[in-house]
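All protein chains but one are shown at their positions in the complex.
By written order: A, B, C and D. Residues from 1 in each chain.
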Amino acid sequence: MNELIVPNLSSQWGALLPYLIVAVGGLLVMVVDSFVRTLKKDHLSYLTMFILICVVIVQIVGRRTDGDLLGGMMITGDFTRFFNYLFAGIGVMTTIFATGLYDREGRYRPEFYPLLLFSILGMMILVAANDLLTIFLGLETMSLATYILVGGVRGNIRSSEAGFKYLILGGFSSAFLLMGMALIYGFAGGTGFADIAHAMKTQNPDVLIVGLGSALMLVGFGFKVAMVPFHMWTPDVYDGAPTYVTGFMATAIKAAAFAILVRFVILMQPQLAFAWYPVLVALTILTMSFGNLVALAQSNIKRMLAWSSVAHAGYLLLGVVTLISPSVGGSDMMMRSQEIGESAGAAILFYLVGYALMNLAAFGIINVMNHKSGEDAVDINRYAGLSRRQPLAAATLGIALLSLAGIPPFVGFMAKFYLFSAVVRAGLIPLAVIGVINSLISVYYYLRVLVVMYMKEPEDTSYHGTELVSVVTSGVLALLVIWLGVMPDAFHRAALVIFRQIHF
Amino acid sequence: MESHATESLLRWIVLVPLLAAAVGGLLNRRLPKQVAGLLACGAVGVSFALSVTVFLRLTRMPAAERFVSDTMGTWIGFGNLQIDLGFTMDPLSGVMALVVTGVGFLIHIYSLGYMAHDEGFGRFFAYMNLFIFAMMTLVLGENMLMLFVGWEGVGLCSYLLIAFWFNDEANAAAGKKAFIVNRIGDFGFLLGIFLIGTTLLPHLAEGEGLFSFRTLQHHAGIMAPVATAICLLLFLGATGKSAQIPLYIWLPDAMAGPTPVSALIHAATMVTAGVYMVARMNFLFVLSPTAMGVVAAVGVVTAIFAATIALTQNDIKKVLAYSTVSQLGYMMLACGVGAFGIAIFHVMTHAFFKALLFLGSGSVIHAMSNEKDMRVMGGLKKKLPITFWTFLIGTLALAGIFPFAGFFSKDEILWKTFSSELGGVLPWALGFLAAGLTAFYMMRLVVLTFFGENRASAEVKSHIHESPATMTMPLVILAVLSLVGGWIGWPHFMGGGAWFEQWLAPVFSSGHGAAAHGAAVHGAAAGEAVHDTMMEWILAGASLAWGLIGLGVGYFVYMKKISIATSLRNLGGGVPYKILLNKYYVDEAYEGTFIRPGYLLSKNVLWKIVDAGLIDGLLVNGSALVVAITGSVLRLFQNGMVRFYAWSFTIGVTVFVLYLSFSG
Amino acid sequence: MSLITDHILTWVTFLPLLGSVLLWTIVRRDSHARIFALVVALADFVLSLHLWFHFDSSRGDDQFVEKVAWLFNGQISYHMGMDGISLVLVMLTTFLGPLVILSTWKAITDRVPEFMAFLLFLQAAMLGTFFARDMLLFYVFWEVMLIPMYFIIGMWGGQRRIYAAVKFFIFTMVGSVFMLVGILYLYFQAGSMNLFDFLEVALGHEAQLWLFAAFFLAFAIKVPVFPLHTWLPDAHVEAPTAGSVVLAAVLLKMGIYGMLRFAMPLFPDGVAFFAPAISILAVIGIIYGALVAMVQPDVKKLVAYSSVSHLGFVVLGLFSLTPLGVAGGIFTMIAHGLSTGALFLLVGVIYERRHTRQISEFGGLAHEMPVFATFFMITTLASVGLPGMAGFIGEFMILFGTFGSETLAHAKLMTILATTGVVLGAIYMLWMYQRVFFGKLANEKNKGLPDLSLREIAVLLPIVIFMFWLGVRPGLILDKVEASVATVLAPLNGGPILTDDPGHHALRAEPEPGQDHPVFIVRDTENQ
Amino acid sequence: MEITLTHYLLLAMTVFLTGMVGFVVRRNAIVMLMCVELMLSSVNIVFAAYSRFHANADGHVFVLMNFAVAAAEAAIGLAILVEIFRRRRTVNVDDLKALME
Partner (left out) sequence: MEGILFWVFGSMMVFGGLMMVVQRSAVVSAVWLIFAFVSAAGIFALLSAPFLAVMQILVYAGAIMVLFLFVIMMLQGPVLEGDQKLLGRSLWPAVAIPPLAIVVMIVGYVMRNGLTGWGGPAPEGFGSPEHVAGLLLGKYLLAFELISIVLLVAIIGALAVGKDERKLPWK
């Protein structure tokens, strides 16, 4: 019946190269680890970093052949490159943080490196997806690798439990996501974005089929970004996972999931988004509030940051809401609304980067805060007097947390500024007010850590950051947090350009 | 605006004491006592000399143009609000300046002896000089704000000097009370200033100082509609400073300060500032009969009220203090009936004899080793002859015995009260009664102190001695002034020229104008003037006789028949006596109605309930708590059960489905 | 030299920040840190003197303007400028800077470089707040200010320092986040974050009310206006002396400054609508603050509540909408900065010696510490507004201005009530003074306390001198701010008391007769 | 009655909801995994039905991928479960309470 459509690969190698590098790199790391027995322990990490840096270099120097790849399964451009840089950066940081903990009992995990690379590959594909099937496979590649990163610490029941919870709930959510995809496929008759867009234009979308389909997909993505009420895995998994994995999840997975969420809602918008727009708004508000309120009650710093990541997901969802807010769709205001959409999209991109920077800085410090015995210092009180023992570590964590709280002059403030300005611009002032009230509540729990570090005398001084490299790396991130907080404009403009590429 | 002479000497009248105060205050103990004393007295002396110089210059000017000024530039200049930093002297302030610096100088000299052994010698004189500075600012200030600077400044010095011996909590409390009560008066004063300012400001010409007295006088007519309010507000200030009902309460307590302070500040000068101010603002007061009535009423009631309290006090200085309150009431009465000149006249004579009395009592206290209770005194006549005789002169002057200074001023006041349209028989009668009481309690004081046997302990007795020359010399000078000081106001009906009144006449011209106007309206004829003269004679005689009777009765009761005093004390079950002894329980009433409830309200309601409980507890921490509790409750959802997590997931999905179904 | 003078505002603002960074990174020895910080603060003061002497008092617009595009293609810019109001507050800040550092010489012994760094950081943020003419820039400085203050209270404070620090931080944030939303709203109305563009936006009545409420809340908390004041006593009591001084002397002024610079000119309708209510709150604050101050057992807390009372006056003056009241408010800010700053320094002196601030622990100190007692007395008097000292001028102008205000409802009644604050002020201050300094030296621990050292005198003396100087020559401040006040009030159509009479052109900066709109800015200076 | 697309969809929905409810009510982790498999299976029916409806086989490819992913997920899930079982001697998810508030 239909003839074999073989994609013309020859012209696409350049664009595919980053993906190939990561995929092959993952295999390479695995092979090297298996067969080269004279390796020192951290050589694998160098290799991993090298691979990720190669991705960056290839993207910088490589030819930019933007557009559909592999017969429309993927699409590349500034948007995907932007996220590839981000994932590579996060990957490098995660590698550094992870490598620092080599010596600890039960933490030597050679499988970590290939899995990290495969997870990143999944993310890259996810972001570049131009087909529901690609979304699904990218997402699953990312998720499956992450399940093991989370749950693969042998001999650590918390890790296993976290991994299992993540996996089983992830599978559950995948089922919903798939059901959504199936319904949309059913509506569009194809899984490509192009098919869907075409169908959206030409057919009258059936609310229950397409609305429910897109809603279920939203639920699937919502699970990944920790949207209430699909967020409940977050604190447990963040808590149980090794800290460097937590940092990775909180930044990279969130970024990837938001990237595809943004692309997805743009695809569905404007004809259909409004079917579930009010629910999304309500869930956004819930996400922000729930995250912040529960974070208040935490004494475990990882759980606290987990809830804070829920809250930040809420802020980012605010950006998504703005992106598709009804005023944007109004035909007579198309010019202005495009501007609003762009500002919201750019704000999301900026936020993701800022969030990655400050969160990695925080997790970088928390990751290395250990007892001599190797016990993690997850109780906030373990940080008492850290400012005396390790001023750099304390200052870095302090800056990261203040930034997360959205205090200027750190990037967290600028990120919120861009985001809320888009929200206000779209006329969603009540949402902005709720947002700022939430960021107000958040200040309290971030400050608590500062209080402990700077204002309390240490009870047990045996907890301290063990890995100087990690601390210094986090310190550098903290400097970036400040830099991007003071001089965000160039980057924001870049974000605008990048976003424009996928928009409308 | 008419041009007037400038006189740059004026500023030095004010500034010299300030400089001396600054030097003395900064060097304090590093300065030997002699130098410190000399510096302080010298400064006031210079001030006095300068005052005399300028005053003499004033006398050589034509009567209508007696006005010199010295402007040191703009003080507050903002928009068309223009307030200068300047001094002026006209006949009124000239008189005041002379009295203040003159009496002040004498008291400074006196203090050299009185304070000779005090460790705070340097501090004392610094404060005293500062006081002279403030008082001169008050008197010579070119505008109301300058007056207010002095007004508050004297209050401050009063505070500092009352609390001079701050070891004793009571002294410190008395000082504070003085300042605070004065501040209550200032509250009115300030509002009065505001009212004047807002009324006048739109009508000012370019460059006119808003609160300058000349401007005010010039534009008095504009203020006519609100004159009553202005005057009452200003008068509230005056009641504070001049210890009138209801704000007199601080003055008796103020006796806690060193006696020269009582003499200078709480008898001769500062307390008359209120009278001065009312006199200064006469052009406003005459616009409001209501205000005048209030002034007169408050004055006369204060006069008799304080006199009754003075009857029973045992502290020598307290008696004098109440007497001062009473006399200040007279002055206010004079102002209230429009006799501003007489009021100032009484200010002057009162300054002489009351300073004398205080200094005399200081001499007594000094001799009695700081004992102030008259009940343990007595028989000091022989041991302190100079003190006794000068004190007696002061007493006679205060009692209004001819030809002492007090006679002239007090008699004039009573006469004006009687004859003025604004006065009448009732105020006169009350004043008259108070005059008798005054004579009586003064005689009581003299008898208890100087006559009879000494009732002190042997220890104290052995130390009794007459004061040194530095102390007695001022007494003598003041005694002379108490005798002759009144003669410059020798009234017409006794063949004098009432020169004092004439001197001040230009200042009060508007006041006189009003009085004349009133007289014309009521058809005052020349014939009545003859009748008036007769009446004046009769009243003068009566008051002289009344004074003598008072003295006589006092002497008789306390010298011969002490049992009468005892039986008087037990009259009506001793209740009236007790009331008088406890000063009508006014302090207690204030304490009970304002201070204590105010304190308790602030502490228990405002602070503990409103601030800590309601705002901080309920609103601030309460909302924080609600947030925290909400967080803790929501946290319980995170129960670790995967199935529950999945269930919440399904709920989320269900919400979507339901919404879509209903919206679709 | 022109490198400095062309960008003088930047230099003045960021010099302390530079010092702060160096203290963090390089200067690690305690003694070096102290001297280094002092030198930086003094240098900053010297730089700011350039502003003072080169300021053109006759102009009400911004001077020394610097403008560089920052965000959104220059819609948001690094826009610094200074008018008379900023000038006097900046001078207060830089003047107190070295004194505050000097005052900590002995008091702070723990983590000195950090402390000095935070102090300088704080100073930079405060100066930036006064200079910023771009709303976002202003907001950034405004928020940044919280960080060093939070650490200063929390790290070097007293027993309940953490509670106080967090309360301070969050309280202030509560207001400012709503302001942020307001700013954003205005931004999209104006298309720029520039204050002067904001001024030209025609806002609807309702929008003005909401925006004014949002802005006012932020500033009112900082001031603090009556029911929002409870963070202040805690912050003051727990903060170390230097922190209290800066807090009282400068930080509280931020709120007033914000109202004057932003909330009032931007939303005339909001002002008109809320002014009666605000003036009532101000009056309540005056009386309430005084009454509560009266019953405080802790000297610092007393002074803290007195600030509530004093700043009530300032708010009242502002909302009288008369140039006189506003100028009086500005003057009171300076006077209050001096007197309350000095009071906190003095309390710090005694706290250093006795480690308590409970009034009941003292009594009769005047014996042991006469010089201290004298300074305290002078400061007390300045605080209660004794004529001849700085406090009086401001209070007088405020009350007089308010009394004559024709726009404020019940202005006369408000003034009468507010004037009772003058009486109450004397009561609580003098009573406290009496209990601390007078009476017998009952407490053994107070025997033999050393009097002020030369260093402490050197800290206090300049402040005291200015208290008198400003009291006698208030023109020093008034001349600088007069034109600026007129400019700021111009959108509010002026205060009637000084301008309603056509016969007088009272204010120098009054618009020319033929001109319809008052000139807010001289654009030429921006586009240099 | 003709069997239409809607019938298949409703069948899939029923199976899906059965799996969903099973997931929520069962404590046994292995059974929960099986429930997920059941849900995926119902999705497969939808895909197949729509493939038939649209007469294109894209859905079939999707279903195949689904098989593989389901297998991978099951493999990892069971591996972790075995690890947990080694430590805890249980596969009851209600006993997994090392991580909770």
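Just so it is clear, a contact is a pair of C-beta atoms (placed from the backbone, for glycine too) under 8 Å apart; a residue touches a chain by one contact, two chains touch by 3 or more.
This one's a predicted model, so the numbers in the text were calculated from it and none came from an experiment.
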Interface partners of the hidden chain - shown chains only, full complex considered: A, B, D
Chain not shown: contacting residue from A:Phe118, A:Phe290, A:Trp307 or A:Tyr444: A:Phe118
Full-complex contact with the absent chain, from A:Met49, A:Leu86 or A:Leu133: A:Leu133
Residues in subunit B touching the chain absent from view: 647, 650-651, 653-654, 657-658, 661, 664
Residue ranges of subunit D at the interface with the undisplayed chain: 1-8, 10-11, 13-15, 17-22, 24-28, 30-31, 33-35, 37-38, 41, 44-45, 48-49, 51-53, 55, 57-58, 60-61, 63-65, 67-76, 78-83, 85, 89-92
Hidden partner chain, residues of subunit A it touches: 1-7, 23, 26-27, 30, 33-35, 69-71, 73-74, 106, 109-111, 114-115, 118, 121-122, 125, 133-134, 137-138, 140-141, 144-145, 147-148, 151-152, 154-155, 160, 163, 206, 208
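Throughout what follows, only the chains that are shown with their structure count from here on.
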Centroid distance [mean C-alpha coordinates] between subunit C and subunit B, Å: 37
Subunit A, residues touching no fewer than two other chains: 165, 168, 172, 235-236, 294, 297, 444
Residue list for subunit D, restricted to those that touch at least two other chains: 20, 23, 32, 93, 96, 98-101
Sites on subunit D touched by subunit A in the complex: 16, 19-20, 23, 29, 32-33, 36, 39-40, 42-43, 46-47, 49-50, 53-54, 56, 58-59, 61-62, 65-66, 69, 72-73, 76-77, 80-81, 83-84, 87-88, 93, 96, 98-101
Subunit B residues within the subunit A interface of the complex: 624, 627-628, 630-632, 634-635, 637-638, 640, 642, 644-646, 648-649, 651-653, 655-657, 659-661, 663-664
Touch list for subunit B against partner subunit D, complex: 635-636, 638-643, 646-647, 650
